[in-house]
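To start, the structure itself, in structure tokens.
Here the complex is missing a single protein chain, while all its other protein chains stay put.
And then chain A:
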Amino acid sequence: MIGVFHPGDSLVHRAPALLKLGLLAALVTAIALQHSVLVLGGACVLVAGIAALARVPFRLLWRQLVPLLWLLAIAVPVQLLLAGWELAVTVALRLLLAVVLAGVYSLTTPVTETLDAAQTLLRPFRRWIDADRVGLALALAIRAIPLLGEIVAEVLDARRARGAEGSIRAVAVPVIVRALRTADHLGEALVARGLDD
């Protein structure tokens, strides 16, 4: 979901990150409060228009939707049975629209710009919050996702190579040990890059 920037020069790409974040928050809130299927249908057209304006490849947007579709595949039938079709459709549409909007945001905004925007937003609170540190923490959280993915993949491979499939503990222990060691190394690298002050 994060860190999947797709370069481009559309209007959406060029809009300031702060503005985009504001619009994203406003739209998602408006959609979440909306009960009418008709209005949500209209919102679909609007969101599709924004996605088209951003000219992000459908394939990339789709990839962000897949996990949600799994969720909907389970939730929608349950709601159909328990709460009727209207609620099932509105809930599904709200989630779908929010994820597409968030996807368009992350595809059109480099993480650095999001960090800058977060720092601007935090500036009024600088007496209590070190905005640079928050930015660094965000960057690290984003970095941790692929890093953890690699560690899990390697541990799974090693386990398969030794024919030790099946045990959860045989995965969890080495993954945690490796993750902690990686965190140590990352910390050292940050100090070496002068980010300790």
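In this section, a contact is a pair of C-beta atoms (placed from the backbone, for glycine too) under 8 Å apart; a residue touches a chain by one contact, two chains touch by 3 or more; residues count from 1.
Everything that follows uses one rule, which is that contacts and distances are computed from a predicted model.
Participant: The hidden chain: which UniProt name fits, "Spermidine/putrescine import ATP-binding protein PotA", "Electron transfer flavoprotein subunit alpha/FixB family protein", "ABC transporter ATPase" or "Protein phosphatase 2C domain-containing protein"?
Facilitator: "ABC transporter ATPase"
Participant: Out of A:14, A:127 or A:185, which residue would touch the omitted chain in the full complex?
Facilitator: A:185
Participant: Pick from A:102, A:139 or A:175: which residue touches the chain that isn't shown?
Facilitator: From the options A:102, A:139 or A:175, the contact with the absent chain belongs to A:139.
Participant: Contacts of chain A with the missing chain: which residues?
Facilitator: 3, 5, 7, 110-112, 132, 135, 139-140, 142-143, 146-147, 150, 182, 185-186, 188-197
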